[in-house]
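As you look at this complex, bear in mind that one protein chain is not there, while each of the others sits in place.
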Amino acid sequence: MTWIPPLLVAIPLVAAAVVAGLDHITPEPVQDALVVIASMATTALAFALLWHAESHEVVHWFGGWGTRHGVALGVDFAVGPLAAGMCAVIGLVVTLALLYSLTFLREAARLFDALMLVALAAMCGFAMSGDLFNLFVWLELMGVAAYALTGFEVERLGPVQGAVNFAITNSVGGYLFAVGIALLYARTGALNLAQIGNTLSHGPAGGLAIVAMTVLFCGLLIKGAVVPFHLWAADAYAVAPAPVCAVLGGVMTDIGLIGVARLYWTVFDAPFGHGHAVGDVFLWLGIVTAVLAGTMAFLQRHLKRMLAYSVLCHIGIMLAGIGLLDSSGLAGAELMFLAHALLTAGLFFVAGILHVDHGLIDELNLHGRGRGSWMPAAAWFAGTIGLVGTPYVGIYLGHGLIDEGATELGRPWVLALLWLGSTLAGAALLRAGARIFLGWGEAEDPLLGGALEEDPHERHVLRPLLLAVAVTAVVLGAAISVVPGLGQRAEYAADRFRDRAGYAARVLRGRPATPPQRLPVTIRHTSLESILYGAVATGLALGLAGVGLYRRRLPPGVTAVAQRALAPPIQVLRELHSGVVGDYVTWVAVGTAVLGGVWALLLHG
Amino acid sequence: MSYLPYAVAAWLCLVGLAGVATSRNLIHLAVCLTVTQSSSYVLLLSVGYVKHGKAPIFKGVPLGATAVDPVVQALTLTDVVVSVVVVALILALALDAHRLSGTVDPDEIVDVSG
Amino acid sequence: MTVASTLVPLQAVVFALVAIGAPLVVLTRDPLRQALVNGIYGVTLVCLFVVLQAPDPALSMLVVSAVAYPLVILAAVARVRGERRRPKETRDE
Partner (left out) sequence: MALLAPALLGNGALLAWAIAGLPRFGDYRGPYGLVLNRIVVPLRHTTNVVMGTTFDVRGVDTMGEEFILYASVIGVTLLLRDESGARRVERRTWRLRADAVRLVGVVMVGGGLLVGLWLVAFGYITPGGGFPGGVVLSGAILVLYLVGSHCDYSPFRNQHVLDPLEAVGAGGYVVTGLAALVAGMPFLTNLFGFGRTGTLASGGSIGILNGAAGVAVTFAMLLLFAEFLETYVVPLEPEDVGS
């Protein structure tokens, strides 16, 4: 089965070349079919790979250049169950987005399809690669495709601004990553992750390794849109067409986190794994991201921008899960990725349908207009509940595993902060749903700022197809927490992912993976605490949504106090998200310097 | 003096970043990005240099002669292509911005914020 | 191991030129003039690659800074300069 990994990259790339190359020549239905079939085939192969990877480490050495005396000669894809699972979900989300865009985006469809396929190949390649420079190549490839897709609607300024900010900040991130590659290469003389890890495990790590780690992780955190590197994300995700948003927000942002986890457990666990400094920084970054992005989500009225902040909020929770540095946390992050990718994609799809129906994407402008469209309403509310983490729905299981990890580590306060993040983001989405589909609340709210320009209206669509795709995504995402046996498998996958020495032996010496004991096929249960937290979070989200809808009915005393306490920080937050790329690059520089300084203090000595 | 090459690479990175952060013209900004990126290839080629080494091209040279690292050169080739591509994309976006708003100043094309 | 510098003077000179060139590129705020300065900076990089025994990257850098960058940048500059500034489109805020 070692032939599968290269196909996950080769199939979409060949299809992209054929589709864009034969534009104007082959008839449209043939092209559409080709695109969808290529994407579906990739997804199916990824599932086959997942099946196989559970008991084997699928290592593919390109060109047959393997290792010689422990020196990796070529480039390898090394796939365990975690990476294979990522590829499967990436394929699924891209396939759904392509189906959705069959009728949604008619204009320049070929170029669009080709770029989506290129992005699919790049994301799969990134998830599987075991070579540092190869990671950079896939990172740049998905970036190039994504910048252009973001600027797809060339007749408005917003998309241009979003794409400019996206392209510039992420390119800077790519260059930081490249500098990190050069530093590590100078230290170890290797590009293979397993080999770099082995080399770094001998001798003192030193400042070089700390700085290399800083710039590599900062490059990835820019892609992953983690505070303070997150500023570009809302600008970009708010302006792209709905299917593009589904792919960018659902899976591409998370790619940065996959990279962080991969690099940590193949390379930097060797020199820095004895302490908890690296993990603690991730944990704090994650908490700050979750709470800040949740708050920002609550302050939005543009649905796609709100969803963008909701994505960042969950990115923060996942990063915190990774930062716990144990199997529960990593498994929780993975499960949360699965549910979050599908649910977010589903909600972006619903937002696209609302736009098709009414030509509007603004919560306040849409006030009450969704009454009667009960299918989109059901999908929206189900997706929202799934994203809050109501017990046994959507991201809940992931949340629960992260909770377990934090409790075991003796940091129970992490639970409250992370649940606060998803509560805030969920409250924003619930409020929007109630306002649009139920007509609740007022039609004006100065808290949410001014209206943004509406996207151009797409009319000639096959609405049932859009709806079917949206419902499929939401249903799959909401069901993740109750798939029997999934939780246990995620924990096993995380165990294997975290085993640095084992990974190195499997890659460099071809040692077979130890297959798991028979894993149970039952629903993974979580602690009572998580159930309580989930229930409270749901209640709190509903309450907050209510406050958002009927703010003016609160007693005047309460409103005045809240106004005085909250207005200044909200103002500061809004000003930080200035939309000016120079500021964003400055924040990248600040973040890199601060992270490097913190790690230098914690790890040196 | 043995560390001058690396210091130059670090300098290019910082100078480029400063240019990107303060630029008021997207075309200028794209070129500043290439300066930042040139830092990574200067660093790569410097770390792969071998004292008295020749280029890793063994035409008319006995195999086993001292040669510099071929890997960093292969990486640099890819890096150069990436930088061209990024410039092309940002310039295309700059032209779009100019067509829509009459300016290529990144501070003035802000349509969405907050 | 000798303590003497491993950097030969020629290499030191080229490194210095690159180090001087970079801020000049960044500080040239006028895009047209910057394209010119950037071309010269590109040539110094080519020289650097040559003295670092990297003929393949040097060739790539040469064609990039002689053909690709100038064409693309000059076309963009010409377009931005050539068209009279249109009033900013009014948007409903």
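Labels A, B and C are assigned to the chains in the order they are written; within every chain, residues are numbered from 1.
In the analysis below, a contact is a pair of C-beta atoms (placed from the backbone, for glycine too) under 8 Å apart; a residue touches a chain by one contact, two chains touch by 3 or more.
Bear in mind that the values here come from a model prediction, so they are computed numbers and not experimental data.
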Open item on the list: According to the contact rule at the top, which chains on display are touched by the left-out chain?
Closed with: A, B, C
Task: Which residue of A:1, A:18 or A:438 touches the chain not shown here - done: A:18
- [ ] Quickly run down the residues of subunit A that touch the omitted chain.
- [x] 2-3, 6-7, 10, 13-14, 16-18, 20-25, 60-65, 68, 71-75, 107-108, 111-112, 114-115, 118, 121-122, 125, 133-134, 137-138, 140-141, 144-145, 147-149, 151-152, 154-155, 163, 183, 185-187, 189-191, 206-212, 214, 582-583, 586-587, 589-590, 592-594, 596-597, 600
Task: Contact footprint on subunit C, counting only the chain that is left out - done: 6-7, 54-56, 58-60, 62-64, 67-68, 71-72, 75-76, 78-79, 82-84
Open item on the list: For subunit B, which positions touch the chain that isn't shown here?
Closed with: 2-7, 10, 13-14, 17-18, 21-22, 46-51, 55-59, 63-64, 67-75, 77-78, 80-82, 84-86, 88-89, 91-93, 95-96
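As a working rule, only the chains that are shown with their structure count from here on.
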TODO: Just give me the whole-number Å value for how far the CA centre of subunit B lies from that of subunit C.
DONE: 9
Open item on the list: Based only on mean CA positions, could you tell me how far subunit A sits from subunit C in angstrom?
Closed with: 35
Open item on the list: Using the touch definition from the top, which residues of subunit B touch two or more other chains?
Closed with: 72, 94, 100-101, 111
TODO: Can you tell me which residues of subunit A touch two or more of the remaining chains?
DONE: 157, 453
- [ ] Name, in rising order, each residue of subunit A that touches subunit B in their complex.
- [x] 133, 137, 140, 144, 147-148, 151, 154-158, 160-164, 167-168, 171-172, 174-175, 178-179, 181-183, 185-186, 191, 234-235, 238-239, 299, 302, 305, 449, 452-453, 574, 577-582, 585-586, 589
Open item on the list: Going by the contact rule set out above, which residues of subunit B touch subunit C in the complex?
Closed with: 1-2, 4-5, 8, 11-12, 15-16, 18-19, 24-25, 27-28, 30-32, 34-35, 38, 41-42, 45-46, 49, 51, 53-57, 67-68, 72-73, 76-77, 80-81, 83-84, 87-88, 91, 94-95, 98, 100-104, 111
Open item on the list: Can you tell me which positions in subunit C touch subunit B when the two form their complex?
Closed with: 5-7, 11-12, 15-16, 18-19, 22-23, 25-29, 31, 34-35, 38, 41, 45, 48-49, 52-57, 60-61, 64, 68-69, 72-73, 76-77, 79-80, 83, 85-89, 91
